Every structure is written in structure tokens, then in C-alpha cells.
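Heads up, one of the protein chains got dropped from this complex, but the rest are sitting where they should.
Moving on, here comes subunit A:
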Amino acid sequence: MNKQKTLIGLLIGSALLLAACGGGSGSDQQDNTEGGKVLQVSYPSWWEDWFKDLEKDFEAANEGVDVELIPLYDDTTTKQAIMMQSKDTAPDVAIEDTFILNSDVNAGYLSSLDDFVNNWDDWSNIEETTKEGVKGEDGSIYGVPFSTDVQGLWYDKKIFDQAGISVPFEPTNWQDILDAAEKVHAANKETIPLFLYATKSTGEATSMRTFQVLYSGTGSELYDWEAGKWVIDENALTDTFTFIQDVYQNDLGPSMSVASNSQIGTMLAEDYMQNGGVAMVIDGNWVSGSWREGRAKPWLDALDTWDFIPFPTQTGKDPKYTSMSGGWAFSIPKQADNKALAEKFIQMAVDEEHQLGYVTQTGDMTVRTDVAKNEEYLNQPVSNYKEAGEILQYSHFRPAVDDYPTVSTHIQEVVESVASGNATPEQAVKAYHAGLERIVGADNIMKK
């Protein structure tokens, strides 16, 4: 009896101690953030330069405010979600990828910005279409958009010339692109004819820039908003996977070890594309941004060699072209300590001056209507905003539903199995269907 009592006492004692430890560290943290005027801003690390500029400008304009930058390296959405769960770790300003924004709203991580944007004149200068992407299912606004992009086809005019393909290249269907890749391959075995992101290690790029760009060109859709169900369209899926197979299994694409390098995006812009290593790439309009002055490997004459054109639909049927767009937004976590200051920060970050600075530094497209007309924006060196702006009308967005991240990972796996030759397009369709059923349940799938 007594032994038991002692043991129980010990257990309870330790539990209490545990609780005390937890409470202690929590209150410390809070004091820290409320005492000084600290504004915590978390952001993906690839925007380091721009956020450093913002920090400087915001501190200069607001005396006594200390902006604390929290760069996130890799798995940014995951880390930010974990941070937003607790008052101790939640930043005051968070950066949301629009495909995950709705899920984060459903998770209760974000505050509604309705009052903020309704009393803010500058809000009307932001492109209406991008505002759709930051609306929660309840109709409230949860983010302030600051960046968007389009995907298209990059091609090397010089390599095309040498391969005997007429420039400018104006493909009207997928076959035109495969034919061009064949010709490049016949003329030059050292050059990768067509690069498609096609492995799991390139993550979301594989799902969005390859699979969804192609798939949207079949005229089908991944998710039916009216029915609220995921779509299985066997013909569209088979055709999409067949294109990927044609590229990878006929030596028209990169080797799997090149495609599996998680840094390949950077390597393409800084090496392969600069040295005739690749003839065509399906990628974002912002690739040219990495050739500008001040970047790791500037290449100011790049656009004499590379052209950015809209990607055709499968057979060229209307609207002739297709694209996918991503987008990023500023949000304020529900657990943020300093919401008023956060609003001020966001106002400054998306004002005309800083947005011009943003697009100059990154090569992303602007979401501001006034910047979009600005001569300085349109005539920036090493930029293709006019072309990108035209592609925007053909663009599609990813289904921003809770299951999307899991489905997207599944798509990446299936695409990789096709590219590596482990699955035929027909097997891939079956695998996609089976996986989708596991993830969302058979009730939430419709056949088309």
C-alpha cells in the first residue's frame, strides 16, 4: 500500500513540476514582446533582401519600433503553421501562400482583415482577381495580396535556330512542343530538349508547373467547386501522363538524377539556361528576375537568348493557351500580439513604392493596378511583364481546399513514377484514383 502511495505521490509531484515548467516559460515570452514595441515578421528566406529593406524603412518611419525578422528556410508553410498555433511563437505578420490560406483560415490561425481593408484607401489599387484568392469560405478577407506569377514556356532562341526551328516559336498544341524537342534532340545530344519538373524532390513545382499546367490544357479540372468534389477524368489524366512519359522516356527530358535535384530550379536559371544546357523549360515568368543586376549570376542580355511564351492547350482549342498562377499574401495571425502595428507594416509593404521595389528585386508580377501601368515596371531590364500580363487571362488557380496539400504530394509521386518509367500512363491514372480515394474518400470524388 505504502509503496504505491509513494509512487503515486512521485508521479503527481512530477506532473505538477511539469506543469509549472510549462507555465513559467510561457509568461516570460509574453512579457518580452509586450514590453518593447517589437514587431515580428516571418517570411520565406528567399525574400531576405526585400524584407531587410522593409525592416529598415519601417523602423525609420516608426520610432521606437523594432522589427524582428524571422526568415523561414524550407517547409515554410509547415513551420509557420506550427508557429501560429501558440501566442508565444505566433509572428505579428505572416506570409501566406494563397493555396494554403483557406486551410489556415479553417484552422483558425488567421484574423479577419475586413475592418482593416475597408478603412484603407490603397486597398482599391489591388487587382480584384487577386482579392478572390485571399477570401475565406465565410467571405471575409484574410490576406493582402502582394505577389503573383504565371507559368509559361521558356525557350532558347539560339538553340532553336541551330536546330532549324523557326523563331519566334509559336506552338499551338502539345505536339508542336514535342516536335520541337525532337528536333533539338536530333541536332544536339548534349542539350536537354525540354525540362519539366517531374519528381517529388521538386515538390509543389512538379504538381503545379508541370502536372497542373498540362492538365488544365486538356480543358478538365481537378476539383469541381459546384459539386464540392474532386474530379477523375481518365482521358485528361491519361493524356497528361502520356505527355510526361513522352518527354522523359524518349530522351526529350533531363535524366532522373538531374530532375531529382531539389535545387534544380536555381541550377536551371544560373547554369543550364545560361550555358545552352537546356532548350525549353516550363516555368514561372519570374525566372528572368534571377538574371538581373545584383543577383547571384546576373545575365543582363538573357532575353536576347530566351523568350517567354504562353503554353498552348493540348489540341489548341479555345482559349488556345493555359497557365497556372500562384500568389502570396500578408496575413495577421489570430495569436499576434501587435495587430495594429502589423496593419501599418502591411500598408507600407504593399504601397506603390515598395511594390515597385518588390517586383524589381524578385521578378514576380505586381498585384497593384497602378504599378502594372507604370513605365518603370513595364520597361524594367530583363523583364517580360507585358508577356506575363497577357498570359494572366489564361491562368488557373490551384484548388484551395483542405485536402489540396496531400493530394498535391500524391500527384508528385504519380508524376515521378511516370517520368522514371515505373508506371505507364494507364497505371498512373489508376494510382492517382486509388490515392485520391484514400485521401478524400470515395464519396468526395466524381467521374467525368
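In this section, a contact is a pair of C-beta atoms (placed from the backbone, for glycine too) under 8 Å apart; a residue touches a chain by one contact, two chains touch by 3 or more; residues count from 1.
The criterion applied here is as follows: contacts and distances are computed from a predicted model.
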*asked:* Which of the following is the UniProt-recorded protein name of the chain this complex doesn't show: "Carbohydrate ABC transporter membrane protein 1, CUT1 family", "biotin carboxylase", "Succinate dehydrogenase / fumarate reductase iron-sulfur subunit" or "Cytochrome P450"?
replied: "Carbohydrate ABC transporter membrane protein 1, CUT1 family"
*asked:* Among A:Q40, A:S111 or A:T199, exactly one should touch the missing chain; which is it?
replied: A:T199
*Among A:W50, A:Y109 or A:Y377, single out the residue that touches the unshown chain.*
A:Y109
*Check each of A:N125, A:Q361 or A:S420 against the chain that is not shown and name the one that touches it.*
A:S420
*Among A:V38, A:M256 or A:M348, which residue is in contact with the omitted chain in the full complex?*
A:M256
*Write the list of subunit A residues that the hidden chain touches.*
2-3, 6-7, 10-11, 13-15, 17-18, 75, 77-78, 81-82, 85, 100, 103-104, 106-109, 199-201, 255-258, 260, 262, 402-403, 405-406, 409, 413, 416-417, 420, 422, 438
